[in-house]
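Only one protein chain is missing; all other protein chains are in place.
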Amino acid sequence: MELEIPYTVEERPDTGLTNARLAIWLFLASEVMLFGSLFSAYVLLRSGSEFWPRQADYVNIPLATLNTIVLITSSVTIVMAWASLKLQQFRSYRLYMGLTVLAGLGFLILKGVEYGQKFEHHYYPATNNFLGMYFVLTGLHIAHVIGGLVVNLYLLGPGARMWKTAPAQFTGRVEAAGLYWHFVDLVWIFLFPVLYLL
Amino acid sequence: MPTFFRRYIFSLDHKVIGVQYALTSLVFLLFGFTLMLLMRWQLAYPGQPLPFIGGLFGVANAPGGVMLPEFYNQLGAMHGTVMVFLGVVPLAVGGFGNYVMPLQIGASDMAFPKLNMASYWLYFLGGVTMLASFVLPGGAANSGWTAYPPLSYFATIGQTVWLGGMLFLILSSLLGSVNFITTIVQLRAPGLTWFRLPFFVWGQLVTAFLLLLAFPALQAAALLQAMDRIFGTSFFMPSGLVYGGKVVAGAGGGNPLLWQHLFWFLAHPEVYVLILPAMGIVVEIMTANTRKPIWGYRLMVGSAIFLGFMSFLVWAHHMFLTGMGTSISTFFQTTTMIISIPSVIILSALFLSLYGGSIRFNTPMLFALAFLPMFGIGGLTGLPLGLASSDIALHDTYYVIGHFHYVVAPGTIFALFAGVYYWYPKVTGRLMNETLGKIHFAGSFVFINGIFMPMFIQGLAGMNRRLYDGGAQYAHVKDVLHWNTFMSWSAWGLGLFQLFFIVNVFLSLRTGKPAGSNPWQATTLDWAATSSPPLAHGNFASAPVVHRGPYDYSVPGTREDFIPQHVEHADGEAR
Partner (left out) sequence: MLELLGLPPEASAHAAEIDRVIVLLHWLMAVLAAGWGAFFLYTLVRFRRGANPVARREGITAGWSTYVEAAVVLSEVVILVFFSIPAYSARVTGFPNAMEATEVRVVAEQFAWNVHYPGADRTFGRTDIRLVSSENPIGLDRKDPAAADDVVSVNQFNIPLGRPVIVHLTSKDVIHSFGLPQMRVKQDAIPGMVHDLWFTPTRTGDWEIVCSQLCGLGHYRMRGFYSVQAPEAFTAWLREAATP
């Protein structure tokens, strides 16, 4: 029943790619279009409206700055996790992947605090279109963070058994997860100035 | 019975998934077609009770068998949605793409079999969601398949469910397109270089890119509309609306045109998603049945890629009447004319390919041949709609309906029929019945033109689309109103002739002529696999190696008039 699909581990010589690496790049291209569409919607709504609220009145810049640092750190640690596998150091992989997961959780907690503050002030998506866009963009981003967290947790826990049976394929999976995590990070780096600083 | 489930329900094999897609989408095509048959009654005989079945729809939809506008608008919106998103695209891409593409590139399966299964089940879920919306209070979505706000904002709950269904379908197509591209790029057989790919594979590749990059715009739009409807945001809702005599609550400040931009950014590339796989099918069938290569293969590949790129730059030609200034309208008129060039090139190449051939008129070939003039009519009538000035007169008239139906119905759907007749022996090991097939073709060809040709006459006279009474109120279309009855009877005639197809599909399973592995004596790798290739045991007896281009038919100096792609060059064979 099991079928051998070529180029899951080794690269195809003429394309220089493994299947997973190509697929994750394609997926990210689609994600760029998704967030790109929402960013364009934001730009169009903001530039077309007669009255756009002062964004700074609604957002918590120090908290978001802290969150930015947390997320950038996690991007670094996930690279370290992948590099550890490349160097055959499984223990330090666990450490760095663990840190990445912790940072992701930390981001979510801080984000939860921020949302809590919004609701305390009765700021809801329906309040105005800035808050609407704020909740849509950050909400979708949170969904992506959660998705990444689930994958990273899997690769830290049960998924890591693959290291014993198919180390190259496992390294490929961690690489793909890392690419995705960088993308999630990158989206935040766009969101932060657009929603908090401008 | 775990093996049964594993093999036929939750199969990972691309062939089973392809057949699942094909059967499901054929059912949806029939369902979407039936919705239209109901609408055509109301158009031909407005206000008269539906005969025989009128009582089935309940008081909310058709009291006394007379269809209400509420029901008519649901049928209209869902006809479009079902045909495009649940019928044609899943059949062309999910069905044919899944089954044929891996075979044609000599792969043992798709790159990600589990993703493949997930895309089918997400599609299934999306379809069920859409169907289920009919039984909601207020029924299914009723704001057109385009779902323009604010109308869709005020619509019944069916619209929210429609958005949910779209979300499943978009996820399904995202997974599918990633899988398709990866498979084509990575799993091509040794020797199968880019310019040795059958045109069908090129069509699927460009289509997958369009799905990958255009659908996210609709995903974003659907998300925003769902926010508007569920959480009361105002992304598409301007301030100061008065609806039903009451001032609309809400923050306001939104822009209804934002939806249209996002929607058409998807929906225009979607047109090429509908047409490129169809062209691929037509090329495969035409080369096999003219016994010669396609004319200008590289030119056609280039045109298909160019079409793909350009299709991202023409979306606003659907929006000329939304208050567009000179410069923007000039841009979109110009890009629209530019995109017509590769279409003209592809169509010309198909016509020219016939010259010098030795044409076999079997059923798949008849449908493929009919595609050429039908797509030609559909394409050419797009010109007056793509120019902003003439669009003023023709926008929202039946001319538009005629135009895109010629592209999609006697165009794409005919190509899909051709594909079913052509690859049926690959799937089942038996040929479909030729006599039934030819009756199906002849009846379909006559009646489908009977439906759509009069639409141009009505549209030019200024009859508008989406009218519950078929335009009976308006004096200026009095002289063309009588066509409504003609078109409706043509539609029912078309329905009747589809029975020949349905019977044929089932009958030939048992009584069809055994086909062998290559009944059409074709050259591409799909025909090198055994007929009805075994499930999940690889597609080929041994991994194929490709030695030549896709269409080596009638090569001088050889005994047979075709040389399959995996056959090595022989002495004395002209290169």
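Which chain is which? They are A and B, in the order written, and residues in each are numbered from 1.
Heads up, the rule we're going with is that a contact is a pair of C-beta atoms (placed from the backbone, for glycine too) under 8 Å apart; a residue touches a chain by one contact, two chains touch by 3 or more.
Here the structure is a predicted model, which is why all the values come from computation and not from measurement.
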Q | Hidden partner chain, touching residue among B:Lys292, B:His405, B:His440 or B:His566 | A | B:Lys292
Q: Looking beyond the chains shown, say which of B:Gly55, B:Pro69, B:Pro190 or B:Gly516 touches the absent one.
A: B:Pro69
Q: Return the single residue from B:Ala249, B:Leu321 or B:Ala570 that touches the missing chain.
A: B:Leu321
Q.
For a quick check of understanding: of B:Phe4, B:Phe52, B:Tyr355 or B:Phe506, which residue touches the chain that isn't displayed?
A. B:Tyr355
**Q.** Missing-chain contacts mapped onto chain B
**A.** 69-70, 73, 76, 143-144, 148, 150-151, 154, 238-245, 247-248, 252, 254-257, 290-293, 295, 320-326, 329-330, 333-334, 337, 340-341, 344-345, 348, 351-361, 369, 372-373, 376-377, 380-381, 383-384, 387-390, 392-397, 457, 460-462, 464, 466-469, 471, 473-476, 479-480, 553-556, 561
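Going forward, only the chains that are shown with their structure count from here on.
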Q) Just how far, in Å, is the C-alpha centre of chain B from the one of chain A? A) 34
Q.
Under the definition above, what is the set of chain A residues touching chain B in their complex?
A. 1, 3-7, 12, 15, 17, 19, 22-23, 26-27, 29-31, 33-34, 36-38, 41, 44-45, 48-51, 124-129, 132-133, 135-136, 140
**Q.** Contacting residues of chain B [partner chain A, same complex]
**A.** 6, 12, 108-109, 111-113, 174, 177-179, 181-182, 185-187, 212-217, 219-221, 223-224, 227, 231-235, 250-251, 253-255, 258, 261-262, 265, 536, 538
